[in-house]
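Before any comments, here is the structure.
Just one protein chain is left out here, and the rest sit where they should.
After this line comes chain A, so read on.
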Amino acid sequence: MLELKSINKGFGKDENRTEILEDVNLQVNKGELVVLYGPSGSGKSTLLSIIGALLEPSNGEIMMDDENWTHLSNSEMTMLRQKEIGFIFQQSHLLPYLKVVDQLVYVGTIAGMKKKEAKKRAKELLTTFGLEHRLNNYPKSLSGGEQQRVAIARAFMNHPSLILADEPTASLDFERAIQVVEKIQDTVKEMNITCIMITHDTRIFKYADKVYELKGGRLEAA
């Protein structure tokens, strides 16, 4: 279970200081998909970055199955991102010089998989997200939606215990978006992992086990 205990986060110093998150508490069970929404600038991405070991909270604790994910060194945070977390960013953030299949194989190998095993898994995941005909393309020759789907597939590559998705469907048309969310939901259930997804699209809410709204720095169940 993922547990956030009174997370606070502010930026800046002294009179320039703005508090973005104030006393955020959240519990997400394994196999659960949770949706977060809220106005632009409310701190959704900030919260996701804190959970994703990309940012340190000013205060509070993140617990993952009895493991404390707070107050870690840079390299401990890197190891969490490498082994435990699959992050889907607001933009796809692919590496321009890697072919689609290698984007995933790379993540697999740094997480310790054998190359052959990584290749097999990469192809499976890419097939799941409808990209089997794009394996050997560079990102620049893919459409925005295809790039985003590669990024989604990449997030599952390292057998993460936690998937964090920041508006993963923003660049997809509605039909595609539904398909992709269904796939994410399936995979989360199947792998029994925790997933937190940010979205503005209320039509996607029905796929979530729980929906929260971030408003004024606080998280409220919707």
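Following the convention adopted for this analysis, a residue touches a chain if its C-beta (ideal position, glycine included) is under 8 Å from a C-beta of that chain, and two chains touch if they have at least 3 such contacts; residues count from 1.
Heads up, the rule we're going with is that contacts and distances are computed from a predicted model.
From the set "Anti-sigma-W factor RsiW", "ABC transmembrane type-1 domain-containing protein", "Quinol oxidase subunit 1" or "Putative hemin transport system permease protein HrtB", the protein name that UniProt assigns to the chain left out of the figure is "Putative hemin transport system permease protein HrtB".
Checked against the full complex, the candidates A:Ile7, A:Val107, A:Leu125 or A:Ile184 give a single residue touching the omitted chain, namely A:Val107.
In the full complex, chain A touches the hidden chain at residues 45, 49, 54-55, 75, 78-83, 85, 87, 89-91, 93-98, 102, 105-107, 109-111, 115, 118, 138, 154, 158, 166.
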